[in-house]
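Just one protein chain is left out here, and the rest sit where they should.
Going in written order, the chains are labelled A, B and C, and every chain counts its residues from 1.
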């Protein structure tokens, strides 16, 4: 059992990592356009939190959305095709990197206006409570999103109306080139929750077991007591803000501090230590095949037909 | 000295009270149009806070702005004329009841979008700090304004940038017909300040001496330490939200609880007890004359000329 | 304003005269009875019965689960409504007035309007944003905004702006049943206005304009409460021997070009009446579209009567100058027909 969990978490994180490393390569080859925001380094947050949710719980996040989409079980083929703007993409090429969707799995997207997803995610949870379902909504946002009005309004109403939602600040230490100390007037972002009757937690986002435990408790509070929680997960993005950002505002050493505790590396080593080296290598190969297959699939897929440019504007 | 303060506070509050009682009468006579939001019952907050400010400090508030305008020394004539939309008004009839201005006295207006004045007032204080002046800005808002984005953004940036501003929530228990318990998830509104490194205070808005002491300390913090404060002043409006509101959502008894402690009544009684009855009556007569003169002035004043309708749109 | 009623093409048997606020309440109530997923959220909609009493008694009838008093947090409750719509509910979000929709407009334009295309149809967002637009009497610069064109500009949204009690009820019901996000504009000044409304249930289709008065010399095009001053203008123009046809668009997006073009093709002259400033306005767009599409039908340029180019001053002496008036409509018609 414990082994299965370990293996599963390792596989899910590695799958995200490899998916995005390939995406980065394809971006430099100009096969992917627009902005590409990589989740590399933060995998334990999406995988850890989503691994304790029900399939019927809702998930919504910002534009750095590949990780949550894949952690929720989204297809690598459809994801890669979306990045290339193909008709076979998870949003038929209409959404793009910032706007992945997999509504069947209740992954409600990737949104681009910082903080804008907070009240909307609260609305998903509101609807489940209204319908009498015991599903919750989980909303991911960045450390840069805590100063914007939509964040405050979404939290204030969630607390007031007892909305079964969990809000997760993925504090990767930077908003674009801006380190936290220049935007947050505190290094404990969860204090934003003190303004409302709402629970708050801070967790090491590189410790996937701690992430799971924290999420489990928050989900329970939301599901059983309609008490929302604001979680700050301290994490780090190894790459620039987007592919356009060289990340000059920090040193390689800064990054290495976090890389040395990389959750994928850690879990991989644990597997080896527990005599599951073969299994680990098999998993790595399977993932490699899946990702390469996804790339081929995406490259071979057709672009949307020009005459469909305005489709999906109205029902 | 103590006597002078007492007398001055009594006179300033009574002046506001009588100004608005006359305004209410003129409104029923259709001499005043639009919305008319009366400050009656809250006088101790504006008078108490403004009485400890420097003449060069900035003041900004919402649409319930007559009290702050008059407490700052604004002319009753110009105020009454503004209510009637006359060219002699404090905004030449362009602003109206919700939008009084007296920029010479650094009263920067009455604003109509709930919470919208919060970042703008912070900007006034920002400018004084930028210029190296030791002036502060005081921003008034209602209990209904604490859930809106502009409030959060204004406070977050004020705390982050050390802006010398004081934000005063005039908690008069209602946002229109909505009692606090339906909108705030707490009865201590100052907890909103816990989300930021910012001072907070709660004060009885009917106790004008307590109001002065609280404001004095907050102004000092802002002026000397660039530390903003969020003050909740618990107060009450005796009239409806506006003249259009019969106030059915509460009983006369509810109102009487607060009226029994009415700050004008209390200070008047104190004056009498301290042997200043004659002075009190003289003040009442002077104020009566000033208000009646203001009404006559306003009624006799001309409306703006039609051809000036578009004036002041551009510099 | 009686003109409006007399000429209401929809007036029919079994009718009562009811106020617009009650027509709106009937529409919401009927749809909430019909569909469990419909609910109403906004400031003062419940215990206070609505700032303009459009939801009177609905809290008692449906309870606080479905008639929800919201704090002043338009981005918050508009966003929650959008999320709820994505999750299968059908929210009616009331803005006390559309002046205050501006603090929530990002949610409407960037989330509600775009969600379906961005998800390639995986997400639907059936939601109605309703409230009063435009000026009332002497509410000052910040409470007299006309923003319907900001929404009409935006692909993915439907924008409805009726004038009469009959159209208000029938179109609000259609809006609630529509599967797209809809912005529904009312008017503070006409909530108390009465007009004939059938007792039996009916719908007015979205996207159909209505000829509120027949005429032969000039087509007057308008929407929302300006219909009434336009009808008054038509009445006085008649006395001058100018026969004006009045087209009430009722829906701004999608636009009923057929009814509009047919009328102009008949009269060969057109004047648009709007409570909007001129630049980048909806009315200017109509002027352009008509000219571009049926240029040869026009004997004169399309006229336009608009709000003057200044924020609204409070004084009644100035407000009347800024707003469109019967007199200014007649002047423009004379200029176009002269």
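Quick notes on this one:
The working rule: a contact is a pair of C-beta atoms (placed from the backbone, for glycine too) under 8 Å apart; a residue touches a chain by one contact, two chains touch by 3 or more.
Because the structure is predicted, anything quoted here is derived from the model rather than measured.
Shown chains touched by the undisplayed chain in the intact complex: A, B, C.
From the options A:5, A:257, A:281 or A:309, the residue with contact to the chain not on display is A:309. In the complete assembly, the contact with the undisplayed chain comes from A:149, out of A:79, A:149, A:228 or A:263.
Check B:35, B:101, B:140 or B:236 against the missing chain and you find that the one touching it is B:101. When you scan C:73, C:310 or C:323 for touch with the missing chain, the hit is C:310.
Within subunit C, the residues in touch with the undisplayed chain are 75, 99, 102-103, 105-106, 109-110, 113-114, 117-118, 140-142, 145, 149-150, 152-156, 252-253, 255, 276-282, 284-289, 291-293, 295, 300-304, 309-311, 313. Mapped onto subunit B, the footprint of the missing chain covers residues 58, 60, 91-95, 99, 101-104, 108-109, 111-113, 116, 118-128, 130-131, 137, 149-150, 153-154, 156-157, 160-161, 163, 310-315. Subunit A residues in contact with the hidden partner, per the touch definition given at the top, are 33-35, 82, 85-86, 91, 93-99, 111-116, 144-145, 147-150, 175-178, 182-184, 249, 303-306, 308-310, 313.
By definition in this document, only the chains that are shown with their structure count from here on.
Taken as a graph of touching chains, this assembly is complete, with every chain in contact with every other.
Subunit A and subunit B, compared by their mean Cα positions, are separated by 46 Å. Mean C-alpha positions place subunit B and subunit C at a centre distance of 36 Å.
Inter-chain centre distance (subunit A to subunit C, centres taken as mean C-alpha positions): 41 Å. Shared interface positions of subunit A, defined as residues touching 2 or more other chains, are 149-150, 153, 156-157, 160.
Taken residue by residue, subunit C touches two or more other chains at 71, 73, 75-76, 103, whereas all remaining positions touch fewer.
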